[in-house]
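Only one protein chain is missing; all other protein chains are in place.
Naming follows writing order (A and B), and every chain is counted from residue 1.
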Amino acid sequence: MKRDLKLILAGLAVYLVVFGLKTIGFLGDFPMLVINLSLVYMILTSSLNLINGFTGQFSIGHMGFAGIGAYISGILTTLIWKLSIDTPMHTRVPLFLVALTLGGIAAALAGFLISIPSFRLRGDYLAITTLGFGEMIRVIINNIDYVGGPRGLLGIPRISDFTIIFLITFLTILILRNIIYSSYGRALLSIREDYIASALVGVDTTKYKMFAFTVGAFFAGIGGGLLCHLIKIAHPTQFGFMGSILLLVFLYVGGMGSLTGSILAAFVLTVLERYALPVLFSSMSSFTLPRWGFEVGQEWRMVLYSFLLIIIILFRPEGLFGGKEAKILIPEEDR
Amino acid sequence: METISAIFNFKQLVNGIQLGSIYALIALGYTMVYGIIRLINFAHGDFFMIGAYAAFFMSTYLVARLGNAPIVLIFIGSMLASACAAMLTNRLVYKPLRYRPRLSALIAAIGVSMFIEYLFSSLPFIGASFRAFPEIIQRRPYQFGLIQLNNYQIINLAVTISLMLFLTFIVRKTMMGKAMRAVALDKDAARLMGIDVEKIITFTFFIGGSFAGAAGLLASITYPRIFPYMGILPGLKAFVAAVLGGIGNIPGAMLGGYIMGIAETYATAYRSLYGEGIAFAILILVLLFRPQGILGEKTAEKV
Partner (left out) sequence: MGAVLTTTELTQFFGGLKAVINFNLELPEGALWGIIGPNGAGKTTVFNLVTGVYIPTKGSIYFKGEEITKLKPHEVISRGVARTFQNIRLFGNLTVLDNVRIGFHLKYKARYFDVFLRNSFYDREEKRIKGESIQLLETLGLVHRAGELAKNLPYGEQRRLEIARALATKPRVLLLDEPAAGMNPREIDALMELLLNIKREFGLTLLVIEHQMRFVMKICEWIKVMDFGVTIAEGTPSDIQNNAKVIEAYLGKGRVEL
């Protein structure tokens, strides 16, 4: 880990800059929310990249894992331990981390289960199954009254703060990067490239697919937990179809097989969405057609995202960084 | 006691067949497109929805103008609307991706589906909420002894069977049909034989889309609430039906559609939660134990 000094220093530098700006008031509540959100999406997108981009699997229900993480950690902090922002830090933080970890583990279990069909299913069928799984999660959550059902789990304490989120995001990227630039990572890549040749070079493809799904799901669960403690609510619709498609857009814009891409796409798109879209929409509503009121809401956001997805696939399927990685992320010996 | 449960079950059976007709029509479109270009057209359920909305607007307009709604006209209208949507999607999105990795087309199809759904729900004259579909055909019950039917059920079945026979005729007895079968077997060989592959694909989307549109109209009449996301679940279930029957296999799609409709109706009658899950359960079972479906054939992979 000593050789990653450069990376750790870079991370530390970013943290200090943002923290400093926050403390002096230059970055207010809303900008910090956007930054925190984009960090969480970095975790979610990178974890999806591990499964889709690096191992070449067709997992498109990824948000379901985040949902499991969100609800499990939310149940623990809100319903069972009844934490709040007033709980003293030495109690609050460790319990929060425990809750997150348990959420991650639960999600990992789901990932493990979902990987089982992946052995027999290829391509399209696997995609449908994972999508169906994501929807199943949503439906199940919707029907559990204990966690609020269709109203969602409300009143989650806002105990994700910048420090925790940044630290966890940094660790996630680091661990994912370590996995990818190792023998394990090469095994995953070989499955993506040619799963038959991979098996015939001695790679236990079953074991590695399971590994990818489980680890990817684990980090998604962590991301889900961080998310719901940031926006104070966990709602089933966030974690179904719509959420998973959103992640796919982030993934494709950033580029499959590139952690750098996932990081940048998560940041850029989140910032754009929170800052640019409202501006765009408010200027658009001045063009209201006389007879019908033009209401711009949630749906238009998704119209734009789905349009973006189509455009990316048609014209730049490798995304911004497809397959390429920023130098600072690649370990010394692999350059 | 026994006769009552028998009647109860028969009623469910009839409902199941009615639902199954709709699934069968949608499944036909899925299976045809998959058979010919190996793509799961996620947007297919949305062509179903487009057919319903086309029927809605036509009915509303015609009822306002003429006082009644000539059903044949509306039928043609909704089928045409869906067919056009299907061909447009193929031309703009799927065709450019024809020779790229399968995942690209699949993701693009998902994107198209979302795009259509969210666009419809954002448009001011459609909106995200439910709309009531006007009763353009009077609901009339019939009684045969202990058996109770209504004309909707008969119409659903009749239309579906007719369209299916029509399709079978095209596929078996016309040159177009023969060309379709050739392209489904080996696209490149077909092209080398002088078949205009793109034209055949367009035609497939035309037929598949129009069937989805017909299903949309039938569904709006039978379950008169329409909304932009109405295509998602039926689309998914029809896809499972197509897989169940053997994806790429036309009679299989019909068979799968009816099995799905009947299974879902019985499962819902037992407990409504099961009704939703049954499609997923069937999918998992089929893919794990007989991935080629009931009427499908196993294909080996070359190493």
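Just so it is clear, a contact is a pair of C-beta atoms (placed from the backbone, for glycine too) under 8 Å apart; a residue touches a chain by one contact, two chains touch by 3 or more.
Note that this is a predicted model, so its numbers are computed, not measured.
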Of A:L167, A:L200 or A:A276, the one touching the omitted chain in the full complex: A:L200
What residues on chain A make contact with the chain left out of this view? 1, 4, 175, 178-179, 182-184, 186-187, 189-190, 193-194, 196-205, 323, 331, 333
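One rule holds for everything that comes next: only the chains that are shown with their structure count from here on.
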Taking each chain's centre as the mean position of its Cα atoms, how many Å separate chain A from chain B? 34
Residues on chain A engaged by chain B in the complex (per definition of touch): 58, 60, 117, 120-121, 123-125, 127-129, 132, 136, 139, 143, 196, 241-242, 245, 248, 252, 289, 292-297, 299-300, 302-303, 305-307, 309-310, 313-314, 317
Footprint of chain A on chain B - complex, ascending: 38-40, 93, 96-97, 100, 102-104, 106-108, 110-112, 114-115, 118-119, 121-122, 124-125, 128, 232, 236, 239, 243, 273, 276-277, 280, 283-284, 287-288, 291, 301, 303
